[in-house]
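For reference, the structure is listed below as structure tokens.
Only one protein chain is missing; all other protein chains are in place.
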Amino acid sequence: MGLREYISDISEAVVTIAKGMRITWKYGVDPKEETTIFYPEERMVMPERTRGFLFNDVARCIVCNMCVKQCPIDCITLESIKGADKKNVLTSYKIDMGRCMHCGLCVEICPPKSLVHTDGYEGSSHTREELIVEFVEDDLATIKARIAAHAAELAKAAKAAEAAGKAPAAPANPAGGEKK
Amino acid sequence: MSQGPAKRKPIKSNIFDVVPAPAEIPQNVLQKNFERVRACKGGEGIIEVGIADLFINWCRKNSLWYLYYATACCGIELMQGGASKYDFDRFGAVFRATPRQADMLMTAGTITHKMAERVQRIYAQMPEPKYVIAIGACTITGGPFYKDSYSVVKGVDLILPKVDVYVPGCPPRPEAWIEGIRNLQNLIMKTKNYGLKKA
Amino acid sequence: MEPVAATVYPNYDSVGRAILEAFPIIDFLPVWLVALVIMVVVAACAIVFILVFEGVGSLVLRKLAGDIQSRVGPNRVGPYGCIQFLADGVKLILKEDLKPAACDRVLFRLAPYLAFVGSCAGLVVIPFAVGMIAADLDIGIYYVMAVSSLVSIGILLGGWASNNKWSLVGAMRGAAQIVSFEIPVAMSIIPVILVAGSLSTQEIVRSQGGLFGIFNWNLFHNPFLFFSFFVYLTAAQAETCQTPFDLPECESELVQGFMTEYSGIRFGYFFLGEFGELFVVCALATAGYLGGWHIPFLDAGNLGWFWGNLLSLGVFLTKTFTLVLVSMWLRWTLPRTRVDQLMRMCWKYLVPLTFFNLLGVSLWLLIFDGKGIPAMIAALFG
Partner (left out) sequence: MTEPISKEALRTDEWTINMGPHHPSTHGVLRLELTTDGEIVSKARPSLGYLHRGLEKIGERVAWAQFMPFTDRLDYLAGMNCNCAYAWAVEKLAGIEIPERAEWIRVLVCELNRISSHLVAWGSFCADMGAFTPLLYGIREREWVNDLFEMVCGQRLTYNYARIGGVSHDLPPGFLEKTKEFCDYFEPLIDEYNRLITYNKILVHRLKNIGVISARDAIEWGLSGPNLRGSGFAYDIRRAEPYSVYPKLDFNVVVGHADRGTLGDCFDRYLVRIDEMRESVKIVRQVIDRIPDGPVMAKVPRVFKPPAGECYFRAESPRGETGFYLISDGGTNAYRLKIRTGSYMAMNIFEKISKGVMISDIVALIGSFDIILPETDR
């Protein structure tokens, strides 16, 4: 190793280190370069398409079972019973948020667009069971009673129609898990 | 093409607006569910802790060193959470490379059966008190690999003695991690260590 | 050789003497009791100081990392996160005391104390202020070099006793590195000793007085000393195992090196020891090259003992902390060298350079009769 090489080695090391330190100095002294979002105090405005936790508006759900079929990992389970007007009525609509991978396939395929992604993302829990979200708020007995009432109403309407001798317009279905 | 030394613009790594958080964060669908489930269970009792415990818990909660443990996708969010934009360091959470110095194991990423034994060993190597946060769908229930995969552990709580907090998402946003860490901090504040026994 | 600026220092050149004057009753107590009390008090002061420094230092390290990395760092605990170190410290003390099943129990427990003591013992001869030094030893520099070797013993023992291969590799690297870099560190402090004509740290600082307390620093004494300062800083960075020379504990290669198996407060001791050593080498650089406690444009000797000590303490700490900050700044900028490159740097670059410096300084002192450039300029202008 010649002396020239020896000295250029040292000077190159010093120069390159100084260059790097200049950049870190610049970031270090300029408070404007901070990019941190102070999360619990500040929140980002989520874009429109954010795929946060799923939400099903059970009032609009038509129990077509498409989401259950489309989900590659079976994280949606639903149960339904026959309603008064031959339509299915949801008795239970569960999504396992601990299993959902937020792929959005179910939302894309939902015909009435009742299943949507919210922009919520905070949902830490202390047990695994809490993450299985039930969207139907009423219990089975209430729903059954509602269906029976609806059926009775339908029968009454049909009888009235028979009596009137013309076909009446069916009343709106109140048993679709409407919110109280 | 911009050639030559272009002038650098100031750093701005988020393209969305950042607004002050509302006084009450709107309850999302999950939080409503928690309330319902807890109401069914009868709720958690209020734990009274003494002043010494409060101090100890305060120290522990503000110094949650996490193990730099990443297996899969969530590991990238772990890095991004620890980096400039979200900065876990604000909460006193810095990463340690060795389990001996870690307080918190964040299982970021899929755990396979082959890896399960290693996770158990890492957990055993951590000194008490230690906390586990199950991050992401894979470690909560097996997630995307729940149904068809033959080699994935269906939930890290099956192989570890306890999991303190579950953070759902695939992967959860770093904000959700922070919320999970804060949830754990709340949990720590309620622990009774040496305790003033109630008469 | 007479010091260049022969400032006459009054009688109170140590705090102990000042206290003796204030409380004459001490004269009537048995000598061993007084000595014991003084020793305990001084040791307690040193320990409290070093603990506070290490706590604040670790916080500053994290805050500085935050600044450089476009983030904020700890900000939850107290205003700006200023008591973060308290939380960390208490937590570390309360952690479970884990020992690996197959470790060497005695050595495993001993190692952290050695590392901690080795770094703290250097504090004894640090000239904090005009009259503030624990013991103004005649062999001050020599003493620091000797006790700081305890750290390498601690590292070696810790790595060996852990019964972990990564720890052992780290320990071997650490021992080799620290032993090697002792030589350039010592060799680059010898020019200072030549100029001052004494091994005592307080004497070295005193020799840099005069000329407004800034132009008579050894740093500006002559070109060789100026160069020697940077060689010293580089070698000291390596001796304290800071990045880019943090080979014994490099996180990305040897999990945590010799500390891999240490948890809780035992890890804390190593951590504190590392910071303590950082302080000691930076304080030595301040004392040796940057004029120590000399207050710029003011003569510490002419102030009262309270103000003189206080101001000079402040000046000394400011200079030292600046060097510590530079060391941290380097730490957050540079990548890490490889172990063979580290050794090559030591033996092929630093050691020859220090010898060259030594020769240069000796010749300078011989030719110019011990006068530095600023002194000569001052003499030129009367």
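All chains are identified by letter, namely A, B and C, in their written order; residue positions are counted from 1 within each chain.
Note that contacts are C-beta pairs under 8 Å (C-beta built on N, C-alpha and C of every residue); 3 or more make two chains touch, one makes a residue touch a chain.
Everything numeric in this text was worked out from a predicted model, so none of it was measured.
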Contact list for the unshown chain, restricted to visible chains: A, B, C
Selected residue (touches chain absent from view) among B:L30, B:I56, B:A83 or B:M104: B:A83
For the chain not shown, which residue from A:E12, A:E79 or A:E134 touches it across the whole complex? A:E12
Among C:N75, C:T333 or C:T354, which residue is in contact with the omitted chain in the full complex? C:T333
Name, in rising order, the residues on subunit C that touch the hidden chain in the full complex. 65, 68-71, 165-166, 169, 172-173, 243-244, 246, 250-255, 332-341
What does the interface between subunit A and the hidden chain look like in terms of residue numbers? 9, 12-13, 16-17, 19-20, 22-24, 35, 47-51, 70, 72, 101-105, 108-109, 117
In terms of residues, what is the contact footprint of the unshown chain on subunit B? 1-2, 5-9, 11-16, 68-73, 75-77, 79-80, 83-85, 97, 99, 109-110, 112, 114-115, 118, 122, 144-145, 148-152, 170-171, 173
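One rule holds in what follows: only the chains that are shown with their structure count from here on.
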So using the touch definition from the top, which pair is joined by more C-beta contacts, A-B or A-C? A-B
Per mean C-alpha coordinates, the chain lying farthest from subunit C is A
Which integer distance in Å separates the CA centroid of subunit B from that of subunit C? 39
Subunit A and subunit B have mean C-alpha positions lying a whole-number Å distance apart equal to 21
Euclidean distance of C-alpha centroids - subunit A vs subunit C, Å: 57
Each of the following residues of subunit B touches two or more other chains, namely 11, 84-85, 87, 90
Shared interface positions of subunit A, touching two or more other chains: 33-36
Touching residues on subunit C, where the partner in the complex is subunit A: 64, 67-72, 329-330, 332-334, 349
Subunit B - residues contacting subunit C, complex: 11, 55-56, 58-60, 62-63, 83-85, 87, 89-92, 94, 96-98, 100-101, 103, 125, 127-129
Subunit C to subunit B touching residues, read off their complex: 62, 65-66, 69-77, 81, 84, 86-88, 90-92, 94-98, 251-252, 255-256, 259-264, 267
